[in-house]
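Before I ask anything, let me first share the structure, which is written out below as structure tokens.
Note that one protein chain of the assembly has been removed; the remaining protein chains are unaltered in position.
Labels A, B and C are assigned to the chains in the order they are written; within every chain, residues are numbered from 1.
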Amino acid sequence: MITEPASARDHAEVSALVREVAATTFTSEKVRAAAATALGFDEVAWKQLVDLGWPSLALDPAIGGAGMGTFVQCLVHRELGARLAPSPYLASAGLASGALVLLGDDRATDLLASLGAGTRTAALVLGHGRGWPTDDGPAGLTATETPAGWIVDGRAELVLDGARADVLVVVARTADAWGLFEVDARIGAVSRTPAATVDATRALADLQLTAAPARCLRSRPVTTDEVSGLVDRMAVPLAAEMAGAAVACLEQTLEYLRTRHQFGRPIGSFQALKHRCADVAVALTVAQEMVFAAAEMVDAGDVAGLRIAGPLLLARSAEVFLHAAEEAIQLHGGVGFTDEVDVGLYYKRALVDGELLAPVADAYARLDLVRAEGAA
Amino acid sequence: MITEPASARDHAEVSALVREVAATTFTSEKVRAAAATALGFDEVAWKQLVDLGWPSLALDPAIGGAGMGTFVQCLVHRELGARLAPSPYLASAGLASGALVLLGDDRATDLLASLGAGTRTAALVLGHGRGWPTDDGPAGLTATETPAGWIVDGRAELVLDGARADVLVVVARTADAWGLFEVDARIGAVSRTPAATVDATRALADLQLTAAPARCLRSRPVTTDEVSGLVDRMAVPLAAEMAGAAVACLEQTLEYLRTRHQFGRPIGSFQALKHRCADVAVALTVAQEMVFAAAEMVDAGDVAGLRIAGPLLLARSAEVFLHAAEEAIQLHGGVGFTDEVDVGLYYKRALVDGELLAPVADAYARLDLVRAEGAA
Amino acid sequence: MTTSPTASTSPAPGGTATLLGHHVLGPELPAVPYDHPFRAEFRGWLQQHPLGPEPLEQDARIAHRRAWHRELAADGWVGLHWPVEHGGRGADALTQFMYYEELALAGAPEPANTPGLILLGPTLMVHGTEELKKRFLPGILAGDEAWCQGFSEPDAGSDLAAVRTRAELVGDEWVVNGQKIWTTFGQYADLVFVLCRTTPGSERHRGLSLLVVPADQPGVTIRAIKQISGDEEFCEVFLDDARAPRDWVVGEVGQGWAAAMTLFQFERGDQGYTDHARMLVRLAGVERRLAESETAGLVSSVRAATARARHRDLWVRIQGLRLLNYRGAVLATSGEGLGAVGSMTNLVWGELEKELGAAVAEAVGACGLRAGRHDTHERLHTRAASIYSGTSEIQRNIIAERLLGLPR
Partner (left out) sequence: MTTSPTASTSPAPGGTATLLGHHVLGPELPAVPYDHPFRAEFRGWLQQHPLGPEPLEQDARIAHRRAWHRELAADGWVGLHWPVEHGGRGADALTQFMYYEELALAGAPEPANTPGLILLGPTLMVHGTEELKKRFLPGILAGDEAWCQGFSEPDAGSDLAAVRTRAELVGDEWVVNGQKIWTTFGQYADLVFVLCRTTPGSERHRGLSLLVVPADQPGVTIRAIKQISGDEEFCEVFLDDARAPRDWVVGEVGQGWAAAMTLFQFERGDQGYTDHARMLVRLAGVERRLAESETAGLVSSVRAATARARHRDLWVRIQGLRLLNYRGAVLATSGEGLGAVGSMTNLVWGELEKELGAAVAEAVGACGLRAGRHDTHERLHTRAASIYSGTSEIQRNIIAERLLGLPR
């Protein structure tokens, strides 16, 4: 068996339960079928996750949450990632809810509660685009206060769950800073175009907002540093999904290597293949530890730690996942590049996950910047 | 057997002869003994190379050369590199003679003839330092014309054979361009300090010239482009030595892997080790082809081709040699990092050769520059 | 949707084609100089025969390539290396090398029907009877009959000698039963060359024969395998009492392994000539597109810098491949085989191809995720490169054992 993150040891039972549910709910057949539907997810499976209370695992009991923290929620992300679950979970319970917890004030409570209860789903739309914002960088989404209330304008591309979410949680540029807004996703002012990508298990969309009425979810303005902190925070659940997927990829490869025979031996007995699996295993063990160490920082409110850990784990998880998927294809040989086994799906997921929040090069550039600040 | 460069096929006999001579003249014991002497070379072995006519292989028959071209001379460089020969050959017959052929005019003929005849040895001193010169870059060596003739001033570090050569062939900055000069290495105006480095088989020295009388070896000034062309040209024999050394490194490793047994098998039967040797073999086969393709360009006077091939093969040969040496140490296991086998000597040679003309990063930067010019 | 230029470098048909300059290939090599008369002649023809961009959809893509094959063939620009008696020009390997470089600089695809042109045709010339040569060679050259290869089997994988497909002589016909896999473009083929066991009970390399089996018959079922790229480039071929005429055997009955080995020599000796040039052309396109993406804000300057370093690395490695190919051509011209160098080019090519495919898609940033684009497709497509023509692992084994003499 591949090493579990040692940090997750105290939650072994939760972890085992989550794994079992994910494995039966998101089999390869179900995942492929759900991804092929119009909205790209399995409504029944989603209801089941809601019934289990998973969307509110990390939320405060005061608003109906389980109060178990981001650490435990990341166990769920990891297993959903492992199954390539086509689910609103990452966008709604991971990204949008996380943004509301981090940046929202009491105006956000109702929305947060409904996301936790699963009565609505949300997509997070970052107005600065991908990567970390700068004070003077471009902003695709701007918010303007009018006598009739706030309106948001602009364009955002490749937004996770952008076309299927009920609500958009929007970070948009205001006159002097940034703001956090709720926009009803179903109104005419929001034009949503599903974006077909290589990975059908992630539902991306291009959004165009034209004077879309918005509700402000926090009275104080949001600083650029806080938006950066949000990106750091978002990296954690995404990286948890990537780490889980990478482990699953390796596990499927190991299974193949143990059973497939060639030249009269199981091909897993060939040393060169073993060594490559060992290298993947080491890399993903480390990546998992990074993810769960960062989840601990989230739960401890350690913003300074996350400034480094966020870009670090995002970059490493993306690299490790992609590498694991590439090796999985190669080590499967001929069937590896066909659609008959799942490793290709993991590869395509790795491509999409690697762009979702920030590409690896940008994450490392951010890391360099933050480290230089720390050294100065 | 490891692939010979296909380009060297027509010279198989010369190649075999050279290999045989090098193998008996430069055994491990002799090399270690010679490197430990004050001047760091084997005088008897050098006389033998001179008697064989190797220093003048590439020179014009009109000045006593064999007229066989740089290609054939690179076969010698390769085998001397393979044996880590502590010899004036690279500095005198490779670099200094090459510089005289490329940039000297008839004033340089006498010196060239004596280097070819082996009656004197020379070191090449590049006044701009390592790498490729720029018009406005710093110059460590400057030449000034005085009523009494030219004098050269300045400092040069880690010059190959700087302390043991009879003559310095100096490229120094003049008032308006560069010039090519001969300086007697044994005069008081030339202060020579042997520089102990990790590799005792290469004799490096730090030089300080103080108003050293110099003879100008070419009437026209030398342009910065021409000095760059000289660096390209110098890369060829140096890379030939590196490629030869890399091959020798791999061959010693293969021999060890075939004979050393562990867990009841020759360790060379372990697939992971095989694959790593295969990767080294591919890389050095390619590097060898690059070297000999460039030698063909030298013989064809293809300066444009060399502008690209020079930095390319310098960078690749250095990388491949270092990689081959690192793998050799690792694959030898425990004995690999001891002084009891030779692979450590190859590793240390790789470190020095990789800095001699230009470090890898600078060679690639030069390649980028030249390619960008070509595309423009 | 953000648009960015698609991958094709070909102009629309009609006018004159723009050919890339030779500098894209790297430094000139002595035996194939850029001012060689052959290059000039072929470039002249290519300039007059522009072709439209290659379609993304597979059937259309294959049709496009077959049309191009016929266009080339009509003026004698296919099978240059074939002997004159069989319709070629008897060109040597160095000419072939230049031919493929010029095709690449024109942004043109290779001729379709490579299994016939490169593999089966030349193998027929060595091992085939006069009758078979007359029957099949003209159709291959003209592009009228498409061929596919029936070698690999499901349980054999990289172990080719484990062939289990068998053929039995019944009257004047071979009756063939078994299953083949990884048959490139089997669904478009008219004829399959099948390696099968004709001596019952024989083992490994013995008792095999190389038969020519018509594809259009009830006993042959060809099922395409869907790849992660969405392509169906490879097929399974089911042979259930498939029939082949008694005389359609390439080489002696029972000597199929020898014929297959000849065929593999051609595989490594020919396709290698073209790949570096096509890669260099693609890389030049990637470099151009990256600059556009940076200007358009599709990639950050940091990301662009990272990509440039990678492109430089790719360029360097492709130059290495080019030299291996070049030396292969020089060797072939003097009548020598490639030996284990074939495994080297194959290994270098397969690994490069994947990385180049990834670089193509990454040059447009997140746009490279969007379906229906050439660049997106190319990244997925090239994942197979280090597998389908002998995995990189098999190539490393061959190099280590045959070239380096390490024990099995």
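Details
The working rule: a residue touches a chain if its C-beta (ideal position, glycine included) is under 8 Å from a C-beta of that chain, and two chains touch if they have at least 3 such contacts.
Please read these numbers as outputs of a predicted model, since none were measured by experiment.
The absent chain, not drawn in this view, touches the displayed chains A, B throughout the complex.
Touch with the chain omitted from the figure is made, among B:L39, B:A117, B:A139 or B:A272, by B:A272. Note on the undisplayed chain: of the listed residues B:D153, B:D166, B:D206 or B:E251, the one touching it is B:D206.
Listed here are the chain B residues that touch the chain not shown: 130-131, 138, 157-158, 193, 195-199, 204, 206, 262-263, 270, 272-273, 326, 329-330, 333-334, 336-340, 344-345, 347-348, 351-352, 355, 359, 361-362, 364-365.
Taking the whole complex into account, chain A touches the unshown chain at residues 1-3, 5-7, 9, 250, 254, 257-258, 265-266, 268-269, 271, 273-275, 277-279, 281-282, 285-287, 289-290, 293, 296-297, 300, 302, 304-306, 308-309, 312, 315-316, 364, 367-368, 371, 374-375.
To be clear about the criterion, only the chains that are shown with their structure count from here on.
The mean-CA centres of chain B and chain C are about 40 angstrom from one another, to the nearest whole unit. Residue positions of chain B touching 2 or more other chains: 271, 273-275. The set of chain C residues touching two or more other chains comprises 393, 396.
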